[in-house]
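In this view, the complex is presented without one of its protein chains, the others remaining in place.
For reference, chains read A, B, C, D, E, F and G in written order, and residue numbers begin at 1 within each chain.
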């Protein structure tokens, strides 16, 4: 029944991220993982581990407000945001609360 | 028996006094009285009423330190001091403490 | 016509106020050119205070007194500092209660302080008594002008008293204060 | 003989320290005339950092680089900003792990960062590996001088490691890093 | 509205070092501001000079990036001349409490209707890591090479003693609480002071073995103690550990206010 | 030794107005100093600008009459460069707490070994009676013609909050107590702050119907309340009258000190 | 219509400010300027304006600058020691192009000096007292009427060129009382506001002055004392941006010297020419009055800064310039740069004005 609700996609803006890994520290879902390779600017941007698990990805549109959002709030470089997207394949995701 | 102890004389320096009458206010012996006539500078210097009653006049030399001294301490214009003098006629003065 | 008036006394007498009243009288009511100046400074506390007024029919350039021809003196110290130098042709109005010396020029003795205290009941208006006397003795401003300027400058509620003081000052001259 | 050496990389690599060590080597141990300068500023945080060293037998007047003939480049951004303009006659030593482009002049590819990380266990000494390579490739200072200057400039306890880094840098040139 | 929309995105990335907490503090502040429902035209940001004082430059409202230490004096002019504007300041420990200390206590005394967000990173970040009036005793910096010996200020205490109506302290680790505190500050008439103990991995961290932001965060997590708890300990006669960072709301009151609109 | 001997008698009478309390404050201070047995060579007086700051000019020791508000900063240099000197400052409420507020709180924070005697006459005396940061609400001055509306500082409170080791408050009416307080300040290592609520018949008095010194003194006598009593009232939940002048010793403690000799 | 009043110079200044629409005053008392603040404290609340006594002069000028960004005409008044303290923020006002008026009633310096005595000792400080290069306008009244009029003009110039404008008076002019004519209304030159869509907040017009982006009006302008581009964004290492900005800040004033500068020329045929500004002008006028036959000339500078370097040339026969100042010859230094003739500086320190006699004597010797 969540099918028709559009989802969001979590993205890290590589131009802004400075690789501090604070997102890694705070995400309760462990969606961020320390990255491995430096990019062109020498910065090691975190990797995302199944971002579709993030409740904000799933529910922001539904509730019309930011859910959790810890990573975005703590990210000192405004590198984290959600962009509108086609729904994920819902079936993969168990709603966990 | 106080005969041989030199006494002091209380004086107001007219060049310094500005006529504020704080001495009048604080002296427990009411030795100062508001003056009446302005001097050359237009200042009304307090008058002294039997200054020999002042314990400092009588006892400072004896004790080697200032006794009472309230008037001198409060006088904002450093106009009050004691100068050495021949003993007052002691008999006139009852020692009051 | 040009007049340079020097006023002096000690702090608290209202010498500066007198100079301002005089200036305002000339400027606003006699429509003269006027400059009023005074000596400022911590030394003015308690010490001698001094005000100067220049009244002229022509524009006034240099604002400081150059050759005062009229003096109003309210303390011995003021006399010694300023009044003693008065030139022979000058006129001086002095408070005879407070000034012991006498100048070499023409002068008027006005017992302003005692009159203010005893007759008017307020020593504070001695300066206005002196002003009344000065204006009568010299005609440096019109009497209407000094009245209006005084009324404008004194605290509300004291108008009567000050008018009386002016009047008494005038009378003291008429009664022949000239020394 | 005069040389102008331009060093660039990103903040945190120790580019400025390298330029100081190079300058000190030339100044104190080779007794040359030397001026070391660098780019300061908040932009230097994280962004490209740049140091310049002029080494001359004659007194040096103008302190800034005019025509660098030797480059030490440790980031792609540094290359783009500075290295890309290298003249044909210049020599460049570049960290081949971090710099993708190649210049028009003679150059040496030195995998300093990976060598430092993997062989020496401390990525922080990559700049010293580069210095060793630079000195061997250009002879701009004597090898004894660069060793002594390095020892003098690095934290106590890391002398061994840094000497090793210098040595590995030299070897990487001998092994034919020229590109 | 999402707080990111208040950023001047054309100026990002910021000049702040990787892992610097200032960005987080801006996020939380903007998050509080947007939750007030104010329009961008209703808000003016001010700051002095320092890393933290660069914050207004990244926010798309009117802003005054002033001289070192003086932002509160400029803000006094803005607020009194145009009380309809909501005036918010970013400042640092150096900017506010070293050179700016006098304006700080006077703004608190006047209790002028402003909100002050102070990034207290125990150091002068912008100039490369010198000691500040909040550098802890024993801490190293480039001007305290042998460890600082001066007693530091407790800025929140000082703000209270000087008269501010609202005072609270948090850290960037406490993003939600910090956001709520700024909001409370915006809502409280009079001077609101929100002190944010913040990591400076470059200036303070480098000199004090705290280069790693995670260690810094760990300190904020472990050593923070809620004011309520600290008060309870004190009441029970038990000591508050000297290295505890007491966080929470210190005061919310209604002393007479200057410059409140209407 | 009598304190009068420490005066530059060739400069008397002073420029102070008739009935001004500053002279009394100097008397009491010198009385305390002489009771310490110090030689004139051991003592340096400093001050800023203001009527009260003219005090050192009347004392026959070395002295620095500095710029407005800055005496504590100058004193910091004197004391740290030559710790054997006993350094005493005269200052006014404007000098100390308006323009000089920052140096004040920093000197207290550092707890540098100085004694500060502040003549708090609620007004800028020297410039002719403008409001100051201690002017009571409602009081008139030439810059608060409709009555002051800003909350005044409690200077003794501020000194304590900022860290001073010794703080007390008296009035010129309490000559003996004031003398003893200055002495206690001289004896206490660290920053000692003695606040003297003082009559300014010219500046404050003229604008507030207190031109007569005796009335002023009457206020000091009647409205003064010993700290102990005020504390007791507070403890008992009873109000301290808002116009009470709480006097007495506020704090004497031994926080770490800067600049103590030896 | 005008109204005749008998006013002190400092009060005339405050009245002029109010007439000019000044509705914000922040200050810190200092002799001999205090009457300006005191009068504003009395008047402004009645006009819906704001008077605030700040904790010091640094805060005073800061508050003035802050108020100016909300569109208020704002002013402060001080004397030498206070002006010294304001210098950093005056540079900020110049850099951010914030209109504001600073009244300096000069007293004897250096340092605390002689607080109640007149001087003109801050003339170079007003021009060069802050770090870096910038330009300002300084007006110098020599009577009570001018205290009023020039204060009005100061606001107009501040708004016109978006700079700090100084009213460089002195204790004599500030404290003397003269009759003056108070006009019913005064000429107001409004600040040119930014209204054009898409125009950048620091983008200069042909006159090198950018339109003013009022706070709270949707410009979302970032104002910084850092070097900034036309958007107002910091540019801390670009030499071109810095050079362009600083040169413009100087040029917008220096290039408009002919519009800004005001001076009086008396006796343009004279060979011996007095140059003056402020109170000493009164002495010079007296000399010209007392010695009408000597043919002395008088160049009276109403705007010492920017200095009208062409003005001395109006005296085509000039052989000597005599420059009495209540300082050691501060503006005479400037005059020397521009003329080939000898400049005789006649310094006077200690508060008194040059007497007409002493000036006449100097002039006679030069003839």
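We adopt the following convention: a residue touches a chain if its C-beta (ideal position, glycine included) is under 8 Å from a C-beta of that chain, and two chains touch if they have at least 3 such contacts.
All values derive from a computational prediction rather than experimental measurement.
The chain not shown here is touched by just one of G:182, G:226 or G:362, and that residue is G:226.
The missing chain lies against chain E, touching residues 49, 67-69, 98-99, 101, 124, 126-128, 130-131, 133, 142-146.
Looking at chain D, the residues touching the absent chain are 20, 23-24, 27-28, 31, 33-38, 40-42, 60-64, 66. Listed here are the chain G residues that touch the chain not shown: 58, 79-81, 83-85, 87-88, 91-92, 94-96, 106, 108-117, 119, 121-122, 124-125, 127-134, 224-227, 235-243, 246-247, 249-250, 327-328, 330, 333, 336-337, 340, 348-352.
Here is the rule we go by: only the chains that are shown with their structure count from here on.
The leading chain pair by number of C-beta pairs in contact is E-G. Averaged C-alpha coordinates give centres for chain E and chain G that are 39 Å from one another. Averaged C-alpha coordinates give centres for chain D and chain F that are 62 Å from one another. Shown for chain D are the residues in touch with two or more other chains, namely 42-43, 46. Residue positions 17-18, 102, 106 of chain E each touch two or more of the other chains.
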